[in-house]
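Please find one structure pasted underneath; my questions will follow.
A single protein chain has been removed from this complex, and every other one stays in its place.
Note that the chains are named A and B in the order they appear, and that numbering of residues resets to 1 at the start of each chain.
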Amino acid sequence: MNIKALIKSLFLRKFSTGLLLLQLALTLGLIINSTILALDTKAKLEKDTGMPLDEMLVVVSSSTSGAFKELSYAASIAEEDLAKIEQIPGVIAAATSVQLPIQTGGWNGNVNDVDDQDAVLRDRYLKFVAKFHSNEKLAQIFDLDLAEGRYLTEADRTPLFSEEEMNIVITESLKNALYPSESAIGKLTNAGRIVGVVKDFVINPGLADDKQYAVFTNMPVTLAEFVQHYIIRVEPSQLNQVKAQIRDVILGVQPERDIFGLFSMREHMDSFYANDQGLVSLFIGLCILMVVITAISSYAYAQFHITQQTKLIGIRRALGATKKDIVMYVLTENWLVYALGCLIGIGATIGFNVMLSQYIELSKPDFVLAAMGVGILFVASTLATWLPAKKTSNIPPVIATKTV
Amino acid sequence: MLVMNNISRIYCGESIQTHALRDFSLTVEQGEFVAVTGPSGSGKSTFLNVAGLLDTFDQGSYELDGVGVDGMNDNQISRLRNEKIGFIFQNYNLIPDYSIFDNVDMPLRYRGLSAKERKQRVENALEKVGLAARMDYLPSQLSGGQQQRVAIARALAGEPKILLADEPTGNLDSLMARQVMELLHKLNQEGTTIIMVTHDPDQAREVSRNVQIIDGQITDSKIYAPVAEMPTQEVANV
Partner (left out) sequence: MFSYYLKLSFINFKRSPSLYALVLLTLSVGIGLVCANFALISVMSGDPIPEKSDRLIHVSMNTWATETPHEEPLHILRYRDAMHIEKADMVKSTVTFFASGIYVRDSESESLARINASVRATTAGFFDLTNAPFAYGTGFTENTGKVLVIGDELNQQLFGGGNNVGKVLELAGELFTIVGILEPWHLRPLFYHATENMAFNNTDDIFAPLETAIDLNWAVHARSSASDSVRTLDESRDKNYFYLQSWVELHKASDRKFLQQYLDNYSQSLKDAGEHPLDIRNELHDVNEWLLKQEVVDERVLAFSIATGLFLVVCIFNASSLLLSRFHAAKFEVGLRRAVGASKSQILTQGLIESSLLGVVASVVAIGLSGLFLIFSTEMLPNLANLAVLNGETLIAGVILSIVTANLASLYSIYRANRYTISAELK
């Protein structure tokens, strides 16, 4: 196989070869970066949140009638809801909550030790500490592990808007921010007195692992003007059964509710990343199109031999080349262009990665991914060139002697 | 009406210069029928290309029908080619998926004539070559000889001053070749100037003037007395 001659013949078709090279390079760049995006997003979704996402059911509802403006009425209905929900077979525990982990916005406030009002000036994240106003079952529902002290109990129950000092539990990262070198148990903050510290879990995926600040209270909040969340822990694989019954149970207690959200925490996390996943789908779709288009170009490029070089191929055959030789000739030419294209494609990948990184978060390309992209392109371009290669090998040697 | 003076056409290769035409001078008067002969590679084709304004020349001057082509831009040259010259090629060069009518019509499209005028001229040209009845046929439905006659009609449609023919009978058998040559002679008698490149010495002898080109230069120029009568043969209309 005369590689030098092959390269020379590529140079004769500078324009076509150049076009194909650029297409291959750009396609490679897109394939690799799309894969990076897909893997990044997959990692986000599969991150261990510390919660049993498939065993947590969420109900989001609003009251529709004015009767719920009466605080004690609303609270009693909520209590009845929870009692009835816990009677459903498969339910382990249920609680109200003013917000869910892994959401935008939410119910936040600033937290500092009562003797350290300026803490927030040192650490601005202390301004937006997530408040989980709920009941004593929340730790069980979220499957939280204790690091220090105890979780809240029924005895810690505080009525809404009470002015009394109440007991609270905080996350470990909040403890490290407020009391880095001492125990937090017994300390008094502007949010309440700390009786326990739980290990961190994912509350805000956009923040660093050590900034997952949260406060837990036993002060259920049921206000007509705010949307109501019920979070329910179920036995493994019982989620769908419970989900099927929830609506009837709640409306059976009091029908003037609009239940507009009923989903597992897993679905909640998926929808948090819905736009990111959507972008991945768009990119992958584009990749497929791009590979198809580049395959068409490879095909057209190889077709050249049939349409333009019939005589030359015939001469080769007349001089002793077998059909297999011709097929290898066409394929090798394609592989040469493809290899050059991949080389340029590495540069295209890096450039493309830099451009995209200006707008979205994207990991840098690595060797394994590059190899995979190169592989996909190799298979696609070989397949595309196969048919023209075969057809070229069918050119009969007798053509060499034709003069018309 | 065609005056070439000291024309040189040089092709520059990687390291060699080829003088395809070298200090070439030729004058052709209106109404002449000139046969151009010479061995392969002598410059016959180059001469035809330069004469037909298909190719430029590097030295000398060229006057066609009183108009010097020096310093003309592509538009002007194309105009000249369109109006004054009619080409006939060895392999007819008809467009295979156009009808006979459309093939003959093609050069007229570049003249800005009305549809009516074009139709008139096409019909006239086809009449002259005896193929008016086949206007709607495709070239593949005609014999080689008929195709060449269509090509001649195409060359005539624009009423050119001069016909340039490059081995017009090269692809035809002797019967059809005869017919085509008869047609050319007839046209010449009606006043059309013709320059024909040919390999056939018999053909060469039948025309009024011979020019031989060797190595890019004219070597011989014989003038024959016009033949009084062409030997005709009864041929089937193939």
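To be clear about the criterion, a contact is a pair of C-beta atoms (placed from the backbone, for glycine too) under 8 Å apart; a residue touches a chain by one contact, two chains touch by 3 or more.
Because the structure is a prediction, the values reported are computed rather than measured.
Taking the complete complex into account, A:274 is the one of A:274, A:339 or A:379 that touches the chain left out. Checked against the full complex, the one of A:10, A:26, A:82 or A:138 touching the unshown chain is A:26.
Among B:6, B:78 or B:120, only B:78 touches the chain left out of the display.
Within the complete assembly, residues 45, 49, 52, 54-55, 74-75, 77-79, 81-83, 85, 87, 89-91, 93, 95, 97, 106-107, 109-110, 112, 154, 158 of chain B touch the chain that is not shown.
Within chain A, the residues in touch with the undisplayed chain are 15-16, 19-20, 22-23, 26-27, 29-30, 62-67, 69, 104-105, 110, 118, 120-121, 124, 127, 161, 223-226, 256, 258, 260, 274-279, 281-283, 285-286, 289-290, 293-294, 296-297, 300-301, 303-304, 307-308, 352, 355-356, 359-360.
Here is the rule we go by: only the chains that are shown with their structure count from here on.
Chain A and chain B have Cα centroids separated by 75 Å.
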